[in-house]
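Excerpt of the complex: some chains, original placement.
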Amino acid sequence: MFVLVNLKAYPCDPVAVAESAEAVATAHGADVAVAPQTAHLERVAATGVETWAQHVSPVGHGSHTGSTLAEAAADAGAVGTLVNHSERRLGLADIDTALSAAERASLGVVACANNPAQVAAVAALGPDAVAVEPPELIGTGTPVSQADPGVVRDAVAAAEAVDPAVDVYCGAGISTGADVAAAAELGADGVLLASGVAKADDPTAALEGLLEY
Amino acid sequence: MFVLVNLKAYPCDPVAVAESAEAVATAHGADVAVAPQTAHLERVAATGVETWAQHVSPVGHGSHTGSTLAEAAADAGAVGTLVNHSERRLGLADIDTALSAAERASLGVVACANNPAQVAAVAALGPDAVAVEPPELIGTGTPVSQADPGVVRDAVAAAEAVDPAVDVYCGAGISTGADVAAAAELGADGVLLASGVAKADDPTAALEGLLEY
């Protein structure tokens, strides 16, 4: 199971979370990545943890003031990026273009979607993985695997039907090892989480708990 | 072949074009619809022509000032709507919601896409039809069926693979009967066109020409 910790714009110390994540990943032989603010990519990557961007813009080099250029994110140490997170929605054509941008910069891509139909839609654009996150569960502490397990199963089936090479991650409400185990049980290849680690008093303990599944 | 004439924001007389379209459709036993500005839906529908909206907002009844409510478009006489036109892109989640809105209001939906991958993506959301319109060809007078026939064939195949019930229309650069015939030959079920009719000196003659395929 891949564990992606999205730091959003939380008031956490990104380097401290990254160090925790790297230590726990090494100790457990687990695959844990951290997605900080773009401005923090460089210092997070310097910890050695697998570093992801939270977003890249659907542009290439050029006159794009205020964009998040995939190549710049990669320069700063990112190896992958979220695209179309429910807090940073893109137009369909822009998702397609952002995927090309990420590919050009050799970034892996997790494209987010609200429900199984949208999972099928983004899977058709060829990301490495899709993440299904019902918006109403984000930040609630109730995992989708518990609130609505059918959503995860249907998302896995939808992605499989479109392209078996596309992994499916499960987001929204994940905070315990039991949630991770439930996601795996439903066919997910990884989990996205945010507040459960980023806002934890003890991120190391929170991550340890997640990996005890 | 379904022929949808999109009047965009062109300085044409929408009622005159609608009357031409209705007369030509009746004379040829053809299926011709007109998509005017939202403010002109009512007067266009009053001509008896099949009337479409150019867009509906991804909302239901509520506090949505400045929205284009699907139910209001239907009230005014629309029986279908374009969604995600390249000049009015929507986020992926918003396309999904706009499709639900259109369905609730009993509007047919043609969802637009730039290329075969995006055709597959929007087809996964369950519209009645998808329209493939490479943005670089819109308004050029060079039909996609001629500039890049593989795009149409691939779009038809992509939609078929996702859902055989979804029709495929071909847009961008259609202006003659030969273009319509070429689109049909490549597997399209209809065409979208705009300036070829809306900006024609003689819309009736332009439509007659289109139907002589």
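The letters A and B name the chains in turn, as written, and every chain counts its residues from 1.
Throughout what follows, contacts are C-beta pairs under 8 Å (C-beta built on N, C-alpha and C of every residue); 3 or more make two chains touch, one makes a residue touch a chain.
All values derive from a computational prediction rather than experimental measurement.
Peer 1: How many copies make up the whole complex, given 2 shown?
Peer 2: 4
We take it that only the chains that are shown with their structure count from here on.
Peer 1: How many angstrom lie between the CA centroids of subunit A and subunit B, rounded to a whole number?
Peer 2: A distance of 36 Å separates the two centres.
Peer 1: Which residues of subunit A touch subunit B once you look at their complex with the stated criterion?
Peer 2: For subunit A paired with subunit B, touching residues are 84, 86, 89-96, 113-115, 117-118, 120-126, 158, 162.
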